[in-house]
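Worksheet for the structure shown next.
Omission of a single protein chain aside, the complex is shown with its protein chains in their original locations.
Naming follows writing order (A, B and C), and every chain is counted from residue 1.
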Amino acid sequence: MNLERSPRLLDPLFADDRMRAIFSDRNRLEGMLRFEAALARAEARVGVIPSSVVPTIESQCRAELFDIEKLGCATALAGNPAIPLVKELTALVAQRGREAGDFVHFGATSQDAMDTGLVLQLRDALDLIESDLSALSGILAGLAVAQKKTPLAGRTWLQQAVPVTFGLKAAGWFSAVERHRARFRAMRPRILVLQFGGAAGTLASLEKNGLQVAEALAVELGLVVPDVPWHAHRDRVAEVATTLGLLVGTLGKIARDISLLMQTEIGEAFEPAAEGRGRSSAMPQKRNPVGSAVALSAAIRVPALVSVMLTAMVQENERGMGNWHAEWETLPEICTLTAGALQHMTQVLQGLELDVTQMAKNLDATGGQILAESIAMVLSANLGRPRAKSLVEQACRQASQQGRHLRDVLMENPQVREQLSSSDLDGLFNPSNYLGLAEALVDRALGSQSKKSHSDSE
Amino acid sequence: MNLERSPRLLDPLFADDRMRAIFSDRNRLEGMLRFEAALARAEARVGVIPSSVVPTIESQCRAELFDIEKLGCATALAGNPAIPLVKELTALVAQRGREAGDFVHFGATSQDAMDTGLVLQLRDALDLIESDLSALSGILAGLAVAQKKTPLAGRTWLQQAVPVTFGLKAAGWFSAVERHRARFRAMRPRILVLQFGGAAGTLASLEKNGLQVAEALAVELGLVVPDVPWHAHRDRVAEVATTLGLLVGTLGKIARDISLLMQTEIGEAFEPAAEGRGRSSAMPQKRNPVGSAVALSAAIRVPALVSVMLTAMVQENERGMGNWHAEWETLPEICTLTAGALQHMTQVLQGLELDVTQMAKNLDATGGQILAESIAMVLSANLGRPRAKSLVEQACRQASQQGRHLRDVLMENPQVREQLSSSDLDGLFNPSNYLGLAEALVDRALGSQSKKSHSDSE
Amino acid sequence: MNLERSPRLLDPLFADDRMRAIFSDRNRLEGMLRFEAALARAEARVGVIPSSVVPTIESQCRAELFDIEKLGCATALAGNPAIPLVKELTALVAQRGREAGDFVHFGATSQDAMDTGLVLQLRDALDLIESDLSALSGILAGLAVAQKKTPLAGRTWLQQAVPVTFGLKAAGWFSAVERHRARFRAMRPRILVLQFGGAAGTLASLEKNGLQVAEALAVELGLVVPDVPWHAHRDRVAEVATTLGLLVGTLGKIARDISLLMQTEIGEAFEPAAEGRGRSSAMPQKRNPVGSAVALSAAIRVPALVSVMLTAMVQENERGMGNWHAEWETLPEICTLTAGALQHMTQVLQGLELDVTQMAKNLDATGGQILAESIAMVLSANLGRPRAKSLVEQACRQASQQGRHLRDVLMENPQVREQLSSSDLDGLFNPSNYLGLAEALVDRALGSQSKKSHSDSE
Partner (left out) sequence: MNLERSPRLLDPLFADDRMRAIFSDRNRLEGMLRFEAALARAEARVGVIPSSVVPTIESQCRAELFDIEKLGCATALAGNPAIPLVKELTALVAQRGREAGDFVHFGATSQDAMDTGLVLQLRDALDLIESDLSALSGILAGLAVAQKKTPLAGRTWLQQAVPVTFGLKAAGWFSAVERHRARFRAMRPRILVLQFGGAAGTLASLEKNGLQVAEALAVELGLVVPDVPWHAHRDRVAEVATTLGLLVGTLGKIARDISLLMQTEIGEAFEPAAEGRGRSSAMPQKRNPVGSAVALSAAIRVPALVSVMLTAMVQENERGMGNWHAEWETLPEICTLTAGALQHMTQVLQGLELDVTQMAKNLDATGGQILAESIAMVLSANLGRPRAKSLVEQACRQASQQGRHLRDVLMENPQVREQLSSSDLDGLFNPSNYLGLAEALVDRALGSQSKKSHSDSE
């Protein structure tokens, strides 16, 4: 029977293939087998099992020796993949040395192998995410610096508000990415821990050697021994989910920004062009924001998957049922979708095309009204704020009704002319003169981060 | 590069393989290609394209002609799989007849092919679910009848309340399943509709023939022409998700019931035993409720996936981006997880083992207090309700403190003895005498349904 | 102690106050008290309790007699509000007639009162939603007719695709609303049922009269007796949630459309203006889409609340704990947020302002490229599709690079001039000539619905 899922057709679009490889079936087995091999070494070192059996056990702890489909069928009966894997491993080892077979998986429970294997996968996953985030951070810093002085319309509620710079926009993205990097760094030590507790967390079958074996096992795997086994306490793995969920929210936000800027009528920024990328068959003028679409889809899917991980935390007693199972495909999916979105947005931002002319044109779309706040501020000095605001509001209304530029309407107003010359008004209607801290904030964002990173590495 | 997802190791546990086959990559292509072939036939019939090209087009509309991995890579650039599929199909057709190539996918947009293909897959999916539900319904009706008189402790808030029967429990499950069947029947005509609108829903490239082609195309595919194209109105596909979500909630509820009854300390019902099923390697006494675990995991995962489908409904203008993408893997996942849970629970209920002796023993676990309500009701007749309740409450407290049976404590009470003989009390403490409507309700549930089904089939 | 929640500051924005009133504390009590009064009448009619006590019981079944805050404190201990309510009601009744006190809530369980009370609230809620939907449907039908011939740019992936009409857009909205109305009609009989089962669903305390009482009680309340009590089967209430969830998805979709059309740079449609509505204090030129913002926020919040209702379906045995509790505030919140979004969008669509000039202007934003598909179709007749497409693609590229109108570029092409005169091209570049079925589909949508409504009402 063909149990094919839909990996090959849509996966290249949604998933990061490096992350997919980390969470492949084979690698899942690999993680559990690394646990089993390390367990044998650790137990031999502590003297719980004979050293002589270790090479035989190690020799069979290779994922390619196992038939994944056969294990899959057995998993459907056993309720988890570690049970048939251990059974099969034991049989393979016993063929090579009867005594060795006796010491496979000694004292451990299937969840020990599964959770520790998962932690090993998560270590690779976090390495990948953090490395990609570091690259993205560099790209965004570069954008922020390069576009530090590029004015465009700031938009709130999808309405033009006041001018901003593209550099400030990029600095906002950058600053969020830096916060995510800090979260990953802070989370790491809570995640990279061993799971080793035996049937119900007491390691009773190892008598008094349990802790020593645990220490040795952790050293083998480069992990840390936690206070107590955490079979039914899932906050560690759920935290990976929430931290990725936060990241994907930011990626979605950037994707939303870019797809909005890429609208036909706005046209200020574009995903990079490439042969076959985002092209419609029937409409040659269209260029679809494919990377942003992927990130936006992740930003819809991942929050719900995060809620699965949180809901699944309510695990019964010493080890749960059902809720634990709910994690097995969900956490890999979160990792893979997040990495896919990250990869797409990195490419998008790396090759982002900006149309500065269009930005300028759009800044003029309201006939100067985008600078209404600025004018009102200046007039406030003499007229007081209420009268200044009311004057400008009236002028805006008139300009809209008559389809004229706000500057021209204001020029007709005696109160305005009293205070402001024609060239004053020209200055006021130059968006570059109403950018406030935009430039300073870019410096601040980039500077403060470089300081932080520096102190981090000390 | 190996883009393997995790299908083979965990899928046999969580997924129904028939449903997985419906939503395989190959079948996804198949659905789109059936659309393309039917479109050619329909357009030829209406006279929009020459009849002579139809056989050539049809001959290439076979999924096995396409390289899924290559299409996958092209999908990652194009943003959806229909674009490269149509391109490749056009090339294949053109090789066989240059003119024919001109009329592939004529007037359609990629989403027309994708959505109609999805509807064809959903038709198979609904057939499968409804057929499995029908089987489950029969099993539950059988259980309800067979156990109509089997008393066990009714439990509320996980506390013993008053006696019920296993038949009533099964009738409750049955009645819920029947409601789900009605929902599927009601939903079907809203789902099995064509998608055909061209680039933005106007079918402009077909000039005035659009509606005729749509009608002919719908006939070809056994679908109905909707009022208007629904590219960006996703309530239809989202309703499949919500309806499956409701079903999986009931499956989870049944699974929770069974796993609770199967607890070591309760031991009233058991998932069927089978070689290797639910067995622990280290603890021979254990039998894990594997089927229930799978259904419970689906009942945690599917609600979140439903929320994805609902959130994704906010699609922009004539066709959305990102939110549409969010559906592509989510709806198949909902179908597959639900079908998997349904398959597991059908097996569990088919082979459910009951321990009637243990049910009787547990009915006695409170030393008769589970019948306190019954006693209070009887005593109310003479003492009035408040005094009767207070008398019984006091007796319960005394019985608990002294570790005695409630009957014995009550027998010492003069007010009780005045009204009730020892054999009266024996009768009152027989759970089978306090089952109220349990039996009648089973008949009612089964009877009303058979009537309804009957009228349905008329 | 002040237990004030945040109702008055934000509720007027997010909630529909009529729906809020339906789910007020007082009305929650009212629902349970209507159950208790009807129960007394029904039981007296069947002869289970003396008729003489009914007036006394009825006289106290008035919500205003109860101190909500006191009941709230007792609820925190008892675990549900019906327990203290019944206790308090019994005390009030007993003060007026000792015997009457004995027959309050006779044979019922607290969940009977709570669930039936909820069903009574839901009946009002569904009435409100269906009535509002009917109004919205009328508004949308009006819009579709009025704007049947108004061309604007069709947009897919946020990019201009081909022209559509505003009438078609409105017909799409209308058609979705009609499907929702059909869902509500189909759901109603599953929802409007009595809950009455006593402690564990057997009505054992009523001996053999249970079903008769249930029938009489249902008549009193205008409800139907279900097959079996449904204390732990929550698909009925969850279906209210999913059906509202589907509706709010459509409302969000409409809101997204309008807010996108209202962007400064697009400016084709506007929420109605009103004093103080959507105005910024500092930026007089801005008009924020407040109604759409509310609907969009509901479309983010409600899907997650729906997932709560689905997750909560896994209720234990005869009556659940925790999961049942999870419903109590969630379902009212879903109703209230949906009604709020519906109210806002009805107002928005009722007063929607269209700027037809701007629509025409935006149709020209691509320098004619929005009609590229149309040109390619026409040229295909002679050149064949591949050559026609390639010719047009090249012309589009050239037009973009040189900042020229596509028409002008094409006019220079000998192959084009061979086939098309200048006035042919003028016609082809008139968006109104490339609207395909837009008009017919509006008629179809409105017509088919009026037929359906007609047959519904027969």
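Descriptive notes on the structure:
FYI, a contact is a pair of C-beta atoms (placed from the backbone, for glycine too) under 8 Å apart; a residue touches a chain by one contact, two chains touch by 3 or more.
Because the structure is predicted, anything quoted here is derived from the model rather than measured.
Only one of C:Arg20, C:Arg34, C:Arg234 or C:Arg407 touches the chain withheld from this view, namely C:Arg20.
Interface note for the absent chain: among A:Arg8, A:Arg41, A:Arg155 or A:His344, the touching residue is A:Arg155.
If you put the hidden chain back, the residue from A:Leu65, A:Ala146 or A:Ala186 that touches it is A:Ala186.
Annotation: of B:Gly167, B:Pro289, B:Gly320 or B:Gly340, B:Pro289 touches the absent chain (contact as defined above). From the options C:Gln160, C:Thr330, C:Thr346 or C:Ser380, the residue with contact to the unseen chain in the full assembly is C:Thr330.
Residues of subunit C in contact with the chain left out of this view: 1-15, 17, 20-21, 23-26, 28-29, 68-69, 71-79, 81, 83, 86-87, 105, 109-110, 199, 205, 255, 259, 274-283, 288-290, 292-297, 299-301, 304-305, 307-308, 311-312, 321-323, 325-326, 328-330, 332.
Where subunit B meets the chain that is not shown, the touching residues are 153, 155-162, 259-260, 262-266, 280, 282-289, 293, 304, 307, 311, 362, 365-366, 369-370, 372-373, 376, 389, 392-393, 396-397, 400.
One chain is missing from the display, and on subunit A it is touched by residues 79, 94, 98-99, 101-103, 154-158, 161-165, 168-169, 171-172, 175-176, 178-180, 182-183, 186, 190, 198-208, 210-211, 226-236, 238-239, 242-243, 245-246, 248-250, 252-253, 255-257, 260, 296, 299-300, 302-304, 306-308, 310-311, 313-321, 373-374, 377, 380, 384-386, 434-438, 440-441, 444-445, 448-449.
Basically, only the chains that are shown with their structure count from here on.
Chain centre most remote from that of subunit C: A (centre = mean of CA atoms).
Centre-to-centre separation of subunit A and subunit B, using mean CA positions: 32 Å.
Residue positions 155-158, 161-162, 260, 304, 307, 311, 373 of subunit C each touch two or more of the other chains.
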